[in-house]
Structures are given as C-alpha cells and as structure tokens.
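What follows is a single structure, written as structure tokens, with notes after it.
With one protein chain withheld, the remaining protein chains of the complex are depicted in position.
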Amino acid sequence: MSATATPPPQQSTTAILSGSKGLFGRLSTTANRSFKLLVRSKSGLIGLGILSVFTLIAIIGPWIAPQDPNASTSFSDQILAPPSSEYLLGTDDNGRDVLSQLILGTRISMLVGFAAAIVSAVIGSIVGISAGYFGGWTDRILTAIDDWFLVIPFLPLAIVLATLLGDAANSLPLGRVFILILVIGLTGWAGTSRIIRSQVLSLKQRVFVERARALGSTTPWIIRKQILPNVLPLIFANTVLIIAISILTESTLSFLGLGDPSRASWGQMLNAANDSGAMAQGAWWFFVPPGVCIVLVVIAFTMVGYAIEEIVNPKLRERR
Amino acid sequence: MSAVVEQSRARPDGTTTPIFEARDVHVHFESRGRRGKRKLVRALDGVDLVWNRGEVLGIVGESGCGKSTIGRALLGLQPPTSGEISFEGTPLAQTDLRDLRRRVQMVFQDPYQSLSPRQTVGSLVQEPLAIHEIGTKGIERIQRGVNALEAAGLQPAERFWERYPHELSGGQRQRVVIASAMVLEPEGLVCDEPVSALDVSVRAQVLQVLMELKQTRDLALIFITHDIGLAWALCDRIVVMYLGRVVESGTTEEVIANPQHPYTRSLLSVVPTPFPRKDLKRVILEGELPDASRIPPGCRFHPRCPAVMQRCSSDDPRDLLHVPGEATHGAACWLIEDAAG
Partner (left out) sequence: MTATTPATATRATGDVLLNVEGLAVAYRDAAGNEIRLVDDVSFSLRRGEALGLAGESGCGKTTTALSILGLLPTNLYRAAGTITLNSERGIMHIDRRTDRGLRDLRWKNVSIVFQGAMNALDPVMRVSKQIGEALRLHEPGIDDAGVKGRIDELFEYVGINPNRASQYPHEFSGGMRQRVMIALALACGPELIIGDEPTTALDVMMQAQILELLEELRKEFGLAMILITHDLSVLAETCDRVAIMYGGQIAEVGSVDTLYSSPQHPYTHRLLGAFPAVGGPRELAPPIPGVPPDPAALPPGCRFEPRCHKAQDRCAQEQLALAWMDEGHGARCLFAPWPEGELPTIGSPEGAA
C-alpha cells in the first residue's frame, strides 16, 4: 500500500498551496454552490425572484416614486379618489398618491424587517449557544429568561416597550423606526435561542466535538471552530424566516399606531386607512395594495427560508 | 492495586514508568430510571490498569462493560468519581492536560460521526497543529498534514485535501481520523473499536495502517474492542472487563491460552472460530448483562457463573488473584484461591 511509488511530499504540498484559496475564495465558492442549489428549488427561485423585485424597489424607491408623500405639494383635494391615470393607485385620505407611499413604504418595511431580525438573531444566538454549551446554572438562568419572553403575550409587551421608549426616540436618527426595530428584536429572539440551544445540545454530544476536546482544544476554540460553523446555517435559515415575521410584526405595530406616522410603511398605510374610514367607504386601493405587499414579501421570505433549510442540511444535499 | 497488576509494569528493557496507570478508578453516573427514580449507574467500579510504553494493550469485553469509559477516563475526557489516574507517574489532576493530549491521542469508533462535517480534510488534519501551535502556519503545517495523510494511506494527499468527510468512504474517513491524530506525533493511541463500523476488506487495511505506525514509530496502542480475534492477533497484553471491573489480565498468550475467569472461559468458548477449542467446554451464558445500576452483590458475575460457589454471592473479589506459574496473569475469581490453597 505505501510501498508503491508516490510523488515526494514536496509535490503534494506545492499542489495544495497553489490550489488553495484564501478565506474569500472559500466563501465565494460556498456562496456559489449554495446559490446553485437554491436555484434548483422552484419555490426558492420564486421567493428569490419576488424578493429581488422588492429589494430593488426599496433601493431605488425615492427615484421612481411619482410623489414625495411628505412634501406639502403632495397633498391635494382629491380625497380617497379611486385609481386614475394621474394617481395609479388612487389617493389617500389626504389626497396623496397611494402608489408613492407604497413604494417608499417598501423601504421602511423591509429595513425594519431585516434589522429587527438581525437583532433577534444576535441576541438569540448568544443566549442559545451559551445556554446550550455551558449548561448548568448558566443554562437554567438563561432558559428561564427565555421562557419568560416566550410566555409573555407579545403584543402587550411590544406596546408597553414602544410606549416606554417612544419618547426617547424622537432624538434618535430614524426616530420611532429605531424603536420599532428594537421592540421587535427584543421580543423575537426567544424562539431563535430555543432552536439554537437544542442544536448546540445535540452538537455537544457529537463525537467530533469530543474528538476536538481529545485533541486538546480549549472551550473558545471549540465554540468557534466546531459549534459555530455547525450552528450558523441553522441561524441563517431561521433568521430568514424571522425576517418574514418581523415585517409582519412591524405592520401590526404600525397598524396599531405605534409606528412612525411621518414615515410611510405598509403597516402605517393600513393604520391610516383604518383611521380615515377608508375601509368603510370601500376605498380598496388604499388598504389592499399594502396588504398584498405584506403577504407577498412574507411568503417570499418563507419560501426562501425553507429552501435554505434544505441546503443547510448536508445530508439532504448528498447525491450518491 | 493488586500485586499482579503491579507486576505487569515491568518491561524487559528496564524502563518502568508506564504511560498510564489507573488505580481503583470509579466512574459513577446519576440518572433517572423509569418512573423517575434516581439510580446510580456504576460504569467503572474499581478498575486497576497499567499501560506500558510501546505496548499494545487490548481491553476486551461486551458492550456495557465499561471499556470505552476507561479509555476516555485515561485521556481525561471523563473525570473519575474516585480513584486515581496517572500519566507518566503524575496524577491527572496535576498534569498539563494539553501536553497529555498532544502525546496521547484517540481514534474513535464511528468514522461517520467523528469528523466535523463542515471541515475539509486539509483543515481537519492541520487543526491539531493549530491547536497546539506547532509549526508555522502555511507551508510547514501543510507539509506535516500531507505527511500524516500519506502515512495513513491517503495518497496522493492533494486529492483528498479539499474534500469534505461526507464525500469519503468509511475507511477513508477513519484514515483521516488516524492522520489527524498522528500529525502530532504522539507516543500513544487509544483506539476505541477503530474498525467495527467498517466493511471487511477496509477493516484489514485500516488495521494494517495502525500496526505499521506502531512498528515505525514505536507507538503504544490500546485497542478497545469486543472482537477477541483482533485482540488475539494484535495485542501484547489483554485485559477482560465485565460490568465495570477488570476480571482478568495478563499477556495475550496467558489469557487466551489459559483463561482462568469463568467469564473469559465462556467468552472464548462461544467466539465463532474455525478452530474450535478442545480444552474449553462451550458455555453460552444465560440471560444478559445486568444493568450497571443494579450490580449483583458479592462477585458481580456470580448469578451467571457456571462455576459459582457459596462464597461468591457475598464476597467480592476486588483484586486480581495471581495465577500460579504465570508471571503477570491474574483473575478476579475465588476459584484461583481455592486451587492455590
């Protein structure tokens, strides 16, 4: 077996060095591979497609919106007018163009969704990994806190937090939007941390973690090199789903009047539609479009999230 | 520790400090049985063991006997509930564990589980070097990794370097495990059922890698296995375990050719082999291994023992009794005392 002629070790090493890619190279290969797999799933593709459109709109919003809803010139006397050639989606209760609000609202809704989800993910990961890996009292205390957050009815908590922090918000950039992000993030991390804790618990038992200990790794090393890489995909998949929930939550909170009335968002539009009696008057162009957008984006994120879950599990990936 | 075990320390070439010594090691787990009752699982219940430099030691027994537990305890992966484990004469509690880990490595049983699914072979084989800060990053570590992979039979190394574990066969994975253990150039390897999950022809290949490494680097090996044939062929000394205790110990010849403990005798009599033994009556033990939380009083083997005597149900043969005429052969059985007396 080892008696056959082999190339001298130097050759192998050079071959490896020349072929090896740095961190960036490896990341881009992974991204490439993952993208190809994602594209294979029909639902993932559709979801990605929808999200691209919305992301595009969010980015170039200000440039394509016919009107700036905050400009005084936008207000007109055509209150709750149905769609026409001038106002493609009609007007709201202040005579402003609904389409513009929809386009600009995309930006806020998606921004809040992303940011809140990231806040959730970060808190959830730290809590989940610590509770799962260290066990003992750390676990008991963290899980108790987690339980608390899971059990408290979300809406009252969000309302309380938004109200308490609301006043401080006015001095911050993004104002109340920032508060929204914080509130959603703080109430949403508990589910994520639970999932991550379970995963870490099962990883801890796995033989390859024991092997890492047997090799002489220290705890930080194990967490960084063994636990984190195996948990990251789960965090990623979970976060994508959390974005969907966050967008929904933002819409809910805005609808309830806890949002930022000066910035258009889909939830804000629903809030305004409700307050102004648009629903009673049958002005569907005011509340149906934002509703449809919310639903589309949430479904899109969910589809992508599920597609990512499939990628994330290497066993599902194998084609033997 | 019994005299017999003390005896097994001596080596012909004079070096007498063994790599590992275990004295009266107990490992007890608390667990909840059915209906929530607390129970104490005595995985190791007083184990004495000696592992010498350059020696191939076989720890043999059925599942649940504690053989894996003692392997992990030696490496400090499982702290003993009581008793002492020494590495080169120094108790584990006072040993630098990192140094220990660099010098004694472990090969785990299941090659499908023991490698992190997210690391490439190249990363896996360099990792121990990075952990112990050996060699400079880059070319030196890669070189060492390549050498280790090729010594384990994965040639040419660059073909495997960028692969992930799930792209490799069981035999290849096990070689990666061995390579990553050997890259540290350890003095000893503890192998826990290294080939039982592997297919027939691969099994022999991996065993050959291990034995070659032993020859070329004077590696000390522990084989933890239920395969007595393997222990017979490869080991210098054998230790037989039952329900958390060592019940027999000695050189391979001594234990296999002249088994003294009724459990060993029974085990050897039922091992499937093309060479049925004429000196051992075939005794298939009734029933099963008792739960480690309900160890029988007296000699723990007495309820199943074909040669059970009166005293066996009350007197626990804690130490190995020396078998007359054989230097390092001992068994924990009252029959020996009777025979001698």
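A few remarks follow.
We just call them A and B in the order they show up, numbering each chain from 1.
Heads up, the rule we're going with is that a contact is a pair of C-beta atoms (placed from the backbone, for glycine too) under 8 Å apart; a residue touches a chain by one contact, two chains touch by 3 or more.
From a predicted model like this one, the values you see are computed outputs, not experimental measurements.
In the whole complex the chain that is left out makes contact with B. Residue-wise, the contact with the chain that is not shown comes from B:R277, picked out of B:R53, B:R277 or B:R311.
Contact with the omitted chain, checked across B:R23, B:H132, B:H166 or B:H226, is made by B:H226.
Only one of the listed residues, B:Q113, B:Q126, B:S266 or B:T328, touches the absent chain: B:S266.
Against the chain not displayed here, chain B makes contact via residues 62-63, 169, 199-205, 207-208, 211, 226, 228-230, 232-234, 252-253, 256-257, 266-268, 270-275, 277-279, 284-285, 288-289.
Heads up, the rule we're going with is that only the chains that are shown with their structure count from here on.
Chain geometry summary: the mean Cα position of chain A and that of chain B are 49 Å apart.
Contact residues on chain A toward chain B in their complex (touch as defined above): 1-2, 6-7, 9-13, 15-17, 19-20, 206-208, 210-217, 221, 225-226, 229-230, 314-315, 318. Remark: chain B residues 75, 77, 97-98, 101-102, 105-106, 108-110, 113-119, 122, 127-128, 131-132, 138-139, 142-143, 146-147, 150-151, 153, 155-158, 161-162, 164, 166, 177, 180-181, 184, 205, 208-209, 212 touch chain A in the complex.
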